[in-house]
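Just one protein chain is left out here, and the rest sit where they should.
Residue numbering begins at 1 within each chain, and the chains themselves are lettered A, B and C in the order written.
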Amino acid sequence: MKRLYNSPDTVVSEALEGMALTHPELLRLAHDPTYVARVDAPVADRVAVVSGGGSGHEPMHVGFVGPGMLSAACPGELFTSPTADQVEAAVRAVDAGAGTVLVVKNYSGDVMNFEMAAELLAADGVETETVLVADDVAVEDSTYTSGRRGVGATVLVEKVCGAAAARGDSLAQVAELGRRVAARSRSLGFALRAGTVPATGRRSFELPDDEIEFGVGIHGEPGRERRPMEPVDALVDRAMAAICADFDPGVLTGEVLLFVTGLGSATPLECSIVARRAVRELDRRGLRVARNLVGSYMTSLDMLGVSLTVLVLDEQLAELWDAPVHTAALRWGA
Amino acid sequence: MKRLYNSPDTVVSEALEGMALTHPELLRLAHDPTYVARVDAPVADRVAVVSGGGSGHEPMHVGFVGPGMLSAACPGELFTSPTADQVEAAVRAVDAGAGTVLVVKNYSGDVMNFEMAAELLAADGVETETVLVADDVAVEDSTYTSGRRGVGATVLVEKVCGAAAARGDSLAQVAELGRRVAARSRSLGFALRAGTVPATGRRSFELPDDEIEFGVGIHGEPGRERRPMEPVDALVDRAMAAICADFDPGVLTGEVLLFVTGLGSATPLECSIVARRAVRELDRRGLRVARNLVGSYMTSLDMLGVSLTVLVLDEQLAELWDAPVHTAALRWGA
Amino acid sequence: MGGVTMAERLAATDVTAVFRGFQQAVQRDRDLLTDLDTAVGDGDHGTNLDRGMRAAVEALDATPPDTPGAVFNLVGRRLVSTVGGASGALYGTAFLRAAKAAGAAPELDAAGFAAVLRDATTGIAERGKCAAGDKTMYDVWTAASAAADAALGDGLAAVLAAASIAADAAEQQLVPWQARRGRASYLGERSEGHRDPGAVSSRLLFDCFAAWAAA
Partner (left out) sequence: MGGVTMAERLAATDVTAVFRGFQQAVQRDRDLLTDLDTAVGDGDHGTNLDRGMRAAVEALDATPPDTPGAVFNLVGRRLVSTVGGASGALYGTAFLRAAKAAGAAPELDAAGFAAVLRDATTGIAERGKCAAGDKTMYDVWTAASAAADAALGDGLAAVLAAASIAADAAEQQLVPWQARRGRASYLGERSEGHRDPGAVSSRLLFDCFAAWAAA
């Protein structure tokens, strides 16, 4: 399948060069090992926030590096978590002595590589706190499995931690706020078509014209369930039902943040149509969508689908969400 | 082909409802006729800026409504220019007595409907100035044809006119600046795959696996030339050569703004890879890319391709580009 | 012209009947028009005109006008406000000009119809900034108008038949040409060999006038 690449091997490195070339005022690209840091890092007396993961989810994470969000991002190969080396080097580059929060999506590879980096850094006196994101209700949560995948809530955790760090919160405080966002978020995604893996030029799974993958992940893995295709409103209702049912009793009240992300090939028209139904569904449940983010912020190559996230807000989280942010992909108040 | 729609007939109306629901602080959606205006319009003593065009190019134009950019947008049916009624009603809703600049892409349908609206408004004492955008070098410019299509430069014209209007420029001044941007911009796009028309569920043209459409438009019409597929750098070079060769002698010097827009299904990775090469190509020609915008800001449903625009900056245009803008799709300094 | 009595005047109800016929023809050939427009344009001509003519016929049903001019005016206004695109502006302008030319006359005879057609055709040229040979609907209208003028002496039925025959011929004649206006012009030489969607829908309109006369 034709794509806008030069060669499958250079997709990640060329895209990173492109990002650095078009955002010189914001980003610094380091090689061997690869990471992307704020040009002005380390920022004195501020906790650093570092994330990373496999590439193919752009703008996450590199597009979220900048004042008010990430201090650095470690992009791995396509869908492959970064190496411990990358994480270690990125933290060393941005840590200002106040410690670093690591935002880690709950995948074996990410967890293990960030953990190895944290061990190496700890041995050297660099303090880190890990915020694990595991919001995907499509996956059964059990101590007998690897637990849930981290998906959309990652973006929200990064925004809130970045804002807390910017206002001068301590390492423990920034981590606590990140964990609070993670704990109060639930997500679910569905796909009509898988993404195209650059190396093979093939889709990572094939779907007949009348079926979809419900509860799909963002790494080309098939979803939890294959279902018949339905009009998008029905799919949104189904996703919302799963998301809302998963919150602990009593948690899901008051004001929420709705995050709708296209997974790669969903057009803005489609994202808006999904958001319309999601807002109405939440409304119907007596919840107020006090904040929202709609667009393609966490993708899975060119997958055709969306992922929905609901975060139960409190006053502090709303305030940190509204705080200024200046990154390539998310910007306001700055 | 499966898409995230409920029905082909409701794509535009539901997406507009979604936009209005998720941006209540910014947008007001009017029906019969349909338009989207800034909630705070008319803004006293300020020139209004109104644009519009067929839907399917989101976030253009509705995503550019807000302080510092458009006062209102008139979304037509998919790929169909808005009716004169829509334009007339939108202008009446946002004109503050200081006149309205109409930003019109050079397509017969757009030109004629905006012209009819302007005639009706003039008869009623509402002053308008039209800025025609015709930047697509893929189309031969000749008085014996409809002239060039308006593509990427539209976004730049809307930003600059919006900034000029916000600082209090007169109708003539805002229009002059818009025309200056239009005159100093050149664009070209190419596509590896056409978009999927909702009504038919089919692509608007089919391409074999080893061919592309070069000089493609944004309405599903085939390009000027069908060419063999090449690595993306070669395509970017080819586009840049056509763009640069088209400027009048002496114009293309100094600082430029590079605008790379994905046409619907180009991933952020792909847009960055294209931007990387485009910056280098301009650099090689002795031009400095002083400003850039990279992302999917003007699309053609889910077309897989990109469009490149080069605007030759001057001090005033750079300043207006940098001025605060707060819209759903473009936001900085506010 | 197979009718028993020759139709020599168009009253409001007659023009309304023609537009109903046109609406049905457009609905029937919607996919053809859209396919033609997919090849050289943006694939919406059938949908556009179908949407507009439905709205026009609904308006005619709701408040039946009592002069041909009022029928043209209502159809023109509905097209302007529901179609969009090039064809919305062009058909809209044509019918609004036709309305003006028809004035308050209760009926149109051969000369009246030819005059109306002349003004409508001029309206298209002005709105579209197009000329004969640009390969647009204007070529069909101007051919029909010329034929109508030439047949003036033979009465209304002959005028309508002549216009329809000329429209059909013009539409076919355009096919090999290169488009110089509208979206098809972006294709340059690649527009050659394709039928022009607006020319085809215009031909349907003139066929409906002729069919009314022949009924």
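Everything that follows uses one rule, which is that a residue touches a chain if its C-beta (ideal position, glycine included) is under 8 Å from a C-beta of that chain, and two chains touch if they have at least 3 such contacts.
What you see is a predicted model, and the numbers here were worked out from it, not measured in a lab.
Participant: Can you list the shown chains that the absent chain is in touch with?
Facilitator: Per the contact definition above, the missing chain touches A.
Participant: Taking the entire complex into account, which one of A:S7, A:S108 or A:T253 touches the absent chain?
Facilitator: A:S108
Participant: With the full complex in mind, choose from A:E77, A:E127, A:E211 or A:E319 the residue touching the hidden chain.
Facilitator: A:E77
Participant: Of A:S7, A:S146 or A:T253, which residue touches the hidden chain?
Facilitator: Hidden-chain contact among the options goes to A:S146.
Participant: Which of these touches the unseen chain: A:P42, A:G217, A:P268 or A:G295?
Facilitator: In the complete complex, the chain left out is touched by residue A:G217.
Participant: Going by the touch rule given at the top, which residues of chain A touch the chain that is not shown?
Facilitator: Chain A touches the missing chain through residues 33, 54, 76-86, 107-109, 112-113, 115-116, 138-140, 144-146, 149, 197, 199-200, 204-205, 217, 219-222, 224.
Note that only the chains that are shown with their structure count from here on.
Participant: Looking at CA centres, what chain is most distant from chain C?
Facilitator: Comparing chain centres, A lies farthest from chain C.
Participant: In whole angstrom, how far does the Cα centroid of chain B sit from the Cα centroid of chain C?
Facilitator: 32
Participant: With centres defined as the mean C-alpha position, give me the chain A-chain C separation in Å.
Facilitator: Each chain's C-alpha centroid was found; their separation is 56 Å.
Participant: Would you kindly tell me how far, in whole Å, the mean C-alpha position of chain B lies from that of chain A?
Facilitator: A distance of 29 Å separates the two centres.
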